[in-house]
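Missing here is one protein chain; the remaining ones are kept as they sit in the complex.
Up next, chain A:
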Amino acid sequence: MDFISILSIFVLACFVGYYVVWSVTPALHTPLMAVTNAISSVIIVGALIAAATAGVPQAKWIGLVAVALASVNIFGGFAVTERMLAMYKKKERKG
């Protein structure tokens, strides 16, 4: 892909993000931060590529550390979001 195509994807995604995030209800802003935190760990893709390739040992070890750090975030971020969202209920108890 050439740079302009990638840039187009990026710019369009910024607009999508803008509209989608505005539609998030303020009551869910904390779960929003937790879940965006988890998904920004998609950086693990880069870490996996670094960890997978032999050749430069330092790069591989750095990659493995990055894989571990991103994994903390992926599992932690989704789990804590799940835990918070499970608490949001409509009135289930009689006053």
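Please note the rule applied: a residue touches a chain if its C-beta (ideal position, glycine included) is under 8 Å from a C-beta of that chain, and two chains touch if they have at least 3 such contacts; residues count from 1.
Convention: contacts and distances are computed from a predicted model.
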TODO: Given the options "NAD(P) transhydrogenase subunit beta", "ABC transporter permease", "RNA polymerase sigma factor" or "FAD-dependent oxidoreductase", say which is the protein name UniProt records for the missing chain.
DONE: "NAD(P) transhydrogenase subunit beta"
- [ ] Touching the hidden chain in the full complex, which residues of chain A are there? Just list them.
- [x] 1, 3, 6, 9-10, 13-14, 16-18, 20-56, 58-60, 62-93, 95
